[in-house]
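The structure that follows is given in the form of structure tokens.
Only one protein chain is missing from this complex, and each of the others stays in its spot.
Note that the chains take the letters A and B in the order they are written out, and that residue 1 is the start of every chain.
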Amino acid sequence: MMTARLGHYRTIAIAAVLLACVAGTQALVDVYRPAVNDEAGVQFSGAAEVVRGFAGQIRGLLADVLWLRVDEYAHRRRLTGGDINRGDDEALMPLVRLITWLDPHYVSAYALGGQWLAFHFNKPREAVIFYDEGIRNNPQAGELLTGVAFVDWRLLHDNKAAAARVEQAASVQGDDQARFQALWLEAHILLDGGDRAGAIRVWQRVAAIPGYGPTARHFLAQLARGGAVPAPAAAGTPQP
Amino acid sequence: MICSALARDFHRNDAGGDSPVQPVISVHDLAKRYRSTLRSDRAALLGLTLDVPRGEIYGFLGPNGAGKTTTIKLLLGLIRPTGGGGTVLGHPLGSVDARRRVGFLPESPYFYEYLRGDELLDYYGSLFGLTDPVRRERVDALLRLVGLWEQRRLSVRKYSRGMLQRLGLAQALINDPDLVILDEPAGGLDPIGRREMRDILLGLRERGKTVFLSSHILAEVETVCDRVAILHRGELVTVGRIGDLLAGSREMELTIHGANGSLARHIETIPGATIHHGMDATVVVVPEQRFVYPVIDLVRESGGQIVSLGAKRERLEDVFVKLVGARDAAGGPAPDKNGGAA
Partner (left out) sequence: MIASPLFVISRQVMREAWRRRTLPVLALFGCGIIIASAFLSFFQLGTEIKFFKDVAMTVIFLFGAMATLVLVSTQLSGEIESRTIYNVLSKPVRRYELVLGKFFGATAAIAVAVAPMVTILMFFMYVDQGGSLFEAVKAGYMLWLSFVVLSAVALAIASFSSSIVCAALSVLVYVASYLKGAVIAYAGMVTYSRVAAGAAQAFYYLLPNFENLNVRMAVVHNEVVPWAYLFRTTLYAAALSAFFLYLGTQIFEEREF
């Protein structure tokens, strides 16, 4: 009986050692988690954790399937309260929220959600908060930076903040065309805010982008003459 | 490092623990109680003490629930004893070293249905660490021995009950064991199959192997076994050589024609005498020879005719039923048939 009891103690001791190894290696993994896991510094709410937990390994696919729905709602037009342009906006935001919980790298969802909050639900400050969350999770997403810049500029009339956002967008864009568009927007925001000199400096930077020299010189010439320069439009915003 | 240690352990030579004179199986006070959450413990085996000599075919008998399969499982380490202990081939019960030299055929054997007959034997041979050439040779030889050579490439799913039994015997012999434990080996076999099984067992004995055989078919046990042990309600009732168990009968049997009612009344006065009325004859059995003469006188007086007279030939079944029946009637242990263990 003594031998049996010693055997049980030995079993428990070995199990405890193995469990300690599990805890230790978990701690080792935690050190590297932000570098590779999609949680990359994301602060999820309790509800988000539960949703992500239940979705498990298939949350990426779930996000894609929900995006199909969002895409459908965003493009479907029906008469809602007499407004043909409204679409299925009410159905859209909860889905967008879910998508960003499931996949915080879903830039398209943040972009569309921010736009809808700002220009369809008339909630620009909430839109900026939503955009900021997307930018925190995806610092290289120029699309989100230009999107929030539009909101700051057109709805919140904060040209300085808008210009800073677009400047940041230009710095993260790897594509010449995307960088051009970001700088073009920045120039117009500065001009709209009365900073003509700033706008000129930006166009001079555009001139350095291969292939966009003539365009930059054209707008510099207009600025030199004191003329108005047409502003670019944000994708998807309702046109006056 | 772990792999080499495992390999060393697996191929360790059996340096000790077994000698030619030591019993192949030796258990003392072996007991097994099963815990029951709602009721009291159930005792499957109560202090079994037994020695199985080397080179014999040893019969292990008992009614259903006597503890035969429990004993076999204890020998093989499939379950653990709650009391007592023992050795198999000089090694502790259920040890790997013991099992290396034991072959086992379970009752109603089940095998992997997706394997072919030869693949199955090859697999079990691999578990004993047999090399490829040895394994191939043994598989072929055993398939021929048990009469499954033609069906060796069929999947086990297609085997009949009898074929499974034969395959079971083959896998029990794959390692050329020193001890073969068979639980109901004749189950599912036709008379020819049983005859072949018997020949195989006798062949094993000739080669110096020991066979530990549990069976309900007492006629087969009587033909094949050298020694039997009878178990009842977890206890050993008797053990001895077949000849000794059957030789103790002193009964005399008389076959009579023309017996009448008065004869029966008078016979009933003889202690221990029994009378059986058949279609053509009446059979009288008396416990001892001295009671024969009064019966002869009674027959003559009643006008009957004695057709035959001789010692009553007892079968193992008779011994078995008598012993077990007496214990059942008494609700407990009954005296051994010979007045003591063999």
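Definition applied: contacts are C-beta pairs under 8 Å (C-beta built on N, C-alpha and C of every residue); 3 or more make two chains touch, one makes a residue touch a chain.
None of these values were measured; they are calculated from a predicted model.
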| item | value |
| --- | --- |
| Which of B:55, B:106 or B:258 contacts the chain that the document leaves out | B:106 |
| Residue, one of A:6, A:61 or A:221, that touches the chain absent here | A:61 |
| Touching residue (missing chain; options A:6, A:23 or A:129) | A:23 |
| Interface with the undisplayed chain - residues on subunit B | 3, 6-7, 10-11, 73, 76-80, 96-97, 99-100, 102, 104, 106, 109-112, 114-115, 123-124, 126-131, 171, 175 |
| Positions on subunit A where the hidden chain makes contact | 11, 14-15, 18-19, 21-29, 31-33, 35-38, 44-46, 49-50, 52-54, 56-58, 60-61, 63-64, 67-68, 71, 103, 105, 108 |
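What we mean here is this: only the chains that are shown with their structure count from here on.
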| item | value |
| --- | --- |
| CA centroid of subunit A to CA centroid of subunit B, Å | 81 |
